[in-house]
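I'd like to ask some things about the structure below.
All protein chains but one are shown at their positions in the complex.
Take a look at chain A:
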Amino acid sequence: MTHAIEIADLHKSFGDNQVLQGIDLTVEPGQVVCVIGPSGSGKSTLLRCVNLLETPTKGKVFVEGVEVTDPDVDLDAVRRRIGMVFQQFNLFPHMTALQNVMIAQRRVLKRGRSEAEAIARENLEKVGVGDKCDTLPGQLSGGQQQRVAIARALAMNPDLMLFDEPTSALDPELVGDVLAVMRKLAEEGMTMLVVTHEMGFAREVADRVVFMDGGVVVEDGPASQVIGDPSQERTKAFLRRVLHPEG
């Protein structure tokens, strides 16, 4: 079976700053993999290399068996199959929630207006903001905006989803709604690669947890093992800081 995502010896530098220093990682179809680690460890960069928002300096990335790092690949076609959810939501502020979810269906997938609208409403309903169709993003709470962003990605029927710290910009009381939607997606069998600081979510939902530090994968295994019984000293230190911040 082809891997959903396969990353081999991935390097990425920004100038002299080596952010990723040889990452190897695979995600199987239907798996939920959470990437954890201190800020600056390269988690987001790793995620952004999967759909080529960042161009890797060295190494290969395969999505469903297609090498996306091949310069001749049709990137737009690859990205169509990969949903992406950003920390800052990045909704289009000049369009209503409904239009946000419809626009790429119309312009990229060339779906008809009524079909696109039906799919948009269905997905907005699914993430619990079905009553906000005609609202502009500026009038929505952060949690609602992020759920519209998830609906926007889902409407494209992606084969896999990337989440880049989806709850980090939210007020604490709004985090739960977004995590609930993600949990539902996971239960439906969506392939997900999630960069997160939500240890509870990772422990409960992830099939695998990857701990990154200093641009390398330090530990990769089942959630219960990496979070519950880490083998590496760096993982232990990180988890101590995150789970018991008061010391």
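We adopt the following convention: a contact is a pair of C-beta atoms (placed from the backbone, for glycine too) under 8 Å apart; a residue touches a chain by one contact, two chains touch by 3 or more; residues count from 1.
Quick note on the criterion: contacts and distances are computed from a predicted model.
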item	value
Chain not displayed: protein name in its UniProt record ("Sarcosine oxidase subunit gamma", "CoA transferase subunit B", "Cell division topological specificity factor" or "Polar amino acid transport system permease protein")	"Polar amino acid transport system permease protein"
Residue among A:8, A:104, A:216 or A:242 that touches the chain left out of view	A:104
Candidate in contact with the missing chain, chosen from A:90, A:168 or A:225	A:90
Given A:153, A:193 or A:206, the one touching the chain that is not displayed	A:153
Chain A residues that touch the omitted chain in the full complex	51, 53, 76-77, 79-80, 82-84, 86, 88, 90-94, 103-104, 107-109, 138, 149, 152-153, 156
